[in-house]
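Let me give you the structure first, and then I'll get to my questions.
All protein chains of the complex are present and in place, except for one that has been dropped.
First chain written, first letter: the chains are A, B and C, and each begins at residue 1.
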Amino acid sequence: MNGPAAGLELRDVVAGYGGQPILHSISFSVQPGERLVVVGPNGSGKSTLMKTVVGLLRPMSGAVRLGGADVTALGAPARAALGLAYIPQETNIFRNMTVLENLHVGYEFVAPSKGPTFSERLEAVLGLFPEIRVKLRSTAGHLSGGQRQMVAMAAALMPKPTVLALDEPSAGLSPRNAGLLFEVIGRVAASGVTMLIVEQNTQLGLGAADQGIVLVNGHVRLAAPAMTVRTDPEIRRLYLGGV
Amino acid sequence: MPLEMIVLNSSFFPRRFLLAASVAMAAALACPAIASAEEGPVRIGLLAPLTGTGGPYGQEEEQAARAAVKIINDAGGVLGRKLELVVADDESQPTAGVAAARKLIDVDKVVSIGGVWSSAVALAIKPIVLEKGVLLSTVGSADEITDGDNKRLVWRFQTNGKSWGEGFSKAMVKDGVKSASILVLQTPFTQSTIQPFRKAFTEAGGKVLDEVSFNAGQPSYRTEVERIFAKKPDAVFVAAYINELSAIAKEAFRSGYESKIYAFGNAAGSNGQFVKNVGANVAEGVVWTQQVPVGKSVAYSRYLKEIGKPEGTIMTFGAQVFDQIVLTALAIEKAKSTDATKFGGEFPSLVNGDAPSLGDPAEALKALREGKPFRYAGAASDFRFADNGDQTNLSYGHFVIKSGESKLLGEIR
Amino acid sequence: MGQLLVNGIVAGLLLALPALALSLTFSVLRFANYAIGSYLTCGAYLVYIGNVVLGMPLWLAAGAGAILFAVLAVAIDWLAYRPLRDRSGVTLLVASMGVAIALENVIRFFAGNSPRAYDVAVARPIRLGDVRLNHEQLTILMVVIVALAVVWIVFRFTRLGRMMRAVADNPDLAAVRGITRSRVVACVWLISGILVALSGVLVGLDANIEPQMGWTYLLPVFTATILGGIANPMAAVAGALTLGIAEEFATLVMPVHYRMIVTFLVMVALLLLRPWGLFGTRWVTK
Partner (left out) sequence: MTAYLIATLTVVAIAALVGLALNLQWGMGGLVNFGLFGFYMLGAYIAGLLTVQGAPPLVALAVAMIGVAALSAVSALISVRLSEDYLAIVTLGFAECLRLVISYEGWLTRGMLGVTGIERPFQNLWPRGFADIGFLAIALFAVLIVYATLQGLARSPFGRLVRATRDDPGVVEALGKSVLNVRVRVFAVGGAILGLAGGLHAFYYTYIDPTQFGPIITAYAFMAVVVGGRGSNRGVLVSAFTLIFLLEGSRFLVDYVHGLGASELAAIRLFIVGVGLVVLLIFKPDGFGREPRSTLAAKSSSSL
């Protein structure tokens, strides 16, 4: 835990619902610019972990640090203002608003007033996702699954976040679309954004990450470089159900 | 769990609830020291519609009752005792009316209940007064109130629906109305005027075009007004109270209709409140009828003087309640008893007699004590009582509103 | 026939503002505010104070009263609903009934039961051929259309509008996009407070001002809102117009006094056949 301030760090976090902890003393950190993937079986607490990170769920104990600052007491809007962007699983766009409005909302409540303007960011983001340029006036809810995922990513990237949290980005996508998406994730990562990804598809997820964490029953069972997790047959047999 | 166990279970009533309940009970029991029947003031009850649909008339009733009680007490009270008025609110609603009446009878030990504006309340408390032997005088006009064996305990100080309905027909005929429509509020009183009106009006050669009934407190009366006025009858009989009449008159005016509106005195007269509600323009030409004293009534002037209103003010419910209290006092004095089953029967003899009319309650009381023959000529009307408890021999004033003022056109009998 | 249509449209427009307000609060707060009738009454009386007691012209009194009531609506939310926000919608529903009773009786306490009217002279109607349009109807027409246009513009084209729509659409996502919910909630109460108070004035102009006035509007307002699809504010306006016209035309075939039953039957039929509303898209219930 030495070196530069971590992009994102959790220390001894216990969290859950209605007084029942689901996460037990979770600690990890993601260095700036690094990509960390959390994998694990269903019901292991991955979504709870994500909600705790972005501030939708207040931890019972422990601390969450963002860019070196303690954000444990802050809610989701305040964490967003500090540069944390989040793409939830599945319902990750405003379905009754147009694509452009989605991008607008992604930008205007978070972006610092001195930073790049909306149109500058719009151009930058559309550069990453050229597919949605023609769809700007469409209602987001009418788009295909893959396009929605693009819009969600684009909206999250609008304020130029420093940390991006993705919850199951490939859920509900065809293998081809999932592949395309992870290509984009790779491009985004290349621009220096710190990333925390929760992924069901271990192959795809680990393939796009630097570090990997295996979460089982709310405990961190293993933390290792993504390549190790991905290739070590023992780990895969023990925690990731073969294949 | 067997039933007896539930009852015997010591924790059935948690302690703090028992406490709260006993406080409430104590409050109930700490009611005014109950006067024994033989000494202290004679208690009479007023069950007034202080809230609810009758709300606009409740204050008027209370004021009138207090005025009458004061006059009687100033004249020495009855049987050498003072009258004491106990007022209760019936919320214009039978369930509240029954609870309030029970309180008046069982707790305050009143010998009579006056006021009782709503016919529904009168119908609801009638079984109780008959059982307990308390006098009921009402201003409700539903015909059913006086039906059946009333043991001479129920007296109506109001025209009944039948004669009022006929009164309207006569007024219209007099005004040369050929066709009329009816807008009627859903209450026992207003409805009871409709059939008699229809019958009398058709028999006199008039034509009833349409009839629409409506509820109290509707958000809007536009649809009703459209239905009735669009057929352009000469006149529209609006059988409703002041709230609904105000809304309907306004609606008809701004919808551009010209039919003449006929309304009850307690709605359109009501001491100028109607004109205040709708403005002189809308009120212009509205006709109303009301039972009135023949010529100039001494009792009515006395009433107005007591409540400090100028001569010419029209407050019909007040005048009726004034008569109720005065007659109750006179009957007690005459029967030499505060037992309603005894003094209740005296009501007709006090007004029906063939003797000089007296209007001042104090004078009437004096005449009674001196044994001089007289009959009481009421404030609301120079009425007689029929055996069933209804008033007869009523005459109706036929008024029209001109430039915001009610003008008496004549009398209808 | 033309007259029926005009009257129906005006009746529908009268329902439109409270229906819009109800739908707005529902879409953001996910609870049906049963106090909306009392809100309407309260707004009408506040304006009455300005107009009759203080002698302001009606438009000024309406403006001041609407803003005052909007602040009051936020205060009520703060006192009564905010502490219950985490509880079930049912609890909020019952609480709103409590709020309704309390508000109505505050009014009764100060103003009594007698009906009142604004200080506006009643005039003869404007005639357009066979169709008559009275001045109050004209006022209702103009005020409602302007108010709807303003709300539509705010919704569509402003940051505030996007904020509200985002929270209504997906509250969690809105939070992670930096939108503070409590601020949106306050804005929603302000806007719906203004709308409801204005509709109170219009209802008062159309009929009387009395403590029960809002209560009688409750069922139609809810029906109009459900007709539109309760979570879809602009569709509530369409629902209100539909209901207004339907009620008016129903009087051709059934007694006038059974209009309420028409409202009720429309609602029941809708709930059985298209519970997500005539105009709304399917909305998933809890």
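Simple rule for what comes next: contacts are C-beta pairs under 8 Å (C-beta built on N, C-alpha and C of every residue); 3 or more make two chains touch, one makes a residue touch a chain.
Bear in mind that the values here come from a model prediction, so they are computed numbers and not experimental data.
K.L.:
Quick one: jot down which shown chains the absent chain touches.
P.N.:
Spelled out, the missing chain touches these shown chains: B, C.
K.L.:
Taking the entire complex into account, which one of C:Ala123, C:Leu141 or C:Met260 touches the absent chain?
P.N.:
C:Met260
K.L.:
Which of these, B:Val42, B:Ala67, B:Leu83 or B:Leu123, touches the one chain of the complex that we don't see?
P.N.:
Checking the options B:Val42, B:Ala67, B:Leu83 or B:Leu123, the one contacting the hidden chain is B:Leu123.
K.L.:
In terms of residues, what is the contact footprint of the unshown chain on chain C?
P.N.:
Interface residues of chain C facing the absent chain: 26, 31-32, 34, 79-80, 83-84, 87-91, 93-95, 97-106, 108-109, 112-113, 215, 218-219, 222-223, 226, 230, 255, 257-258, 260-261, 263-264, 267-268, 271-272, 275, 285-286.
K.L.:
Could you please point out the chain B residues that touch the chain left off the display?
P.N.:
Per the touch rule, chain B residues meeting the hidden chain are 1, 3, 6-7, 12-14, 16-17, 20-21, 24-25, 27-32, 34, 48, 50-51, 53, 55, 58-59, 86-89, 91-95, 98-100, 102-103, 105-107, 118-120, 123-124, 126-127, 142, 144, 186-188, 191, 213, 215.
FYI, only the chains that are shown with their structure count from here on.
K.L.:
Mind checking the centre-to-centre distance between chain B and chain C? Centres are C-alpha means, answer in whole Å.
P.N.:
The mean C-alpha positions of chain B and chain C differ by 38 Å.
K.L.:
Which chain A residues sit where two or more other chains touch them?
P.N.:
Counting only residues that touch two or more other chains, chain A contributes none.
K.L.:
Residues of chain A touching chain C in their complex?
P.N.:
54-56, 75-77, 79-81, 85-86, 88, 91-97, 101, 104-106, 108-110, 155, 159
K.L.:
Which residues, counting only chain C, touch chain B once they are in their complex?
P.N.:
3-4, 7, 11, 14, 108, 112-115, 117, 121-125, 127, 132, 134-136, 203, 206-208, 210, 212-213, 215-217, 220, 248, 251, 255-257, 259
K.L.:
What residues of chain B sit close enough to touch chain C in their complex?
P.N.:
51-52, 55-56, 186, 212-215, 217-224, 226-227, 230, 243, 246-247, 250-251, 253-256, 273, 277-279, 281-282
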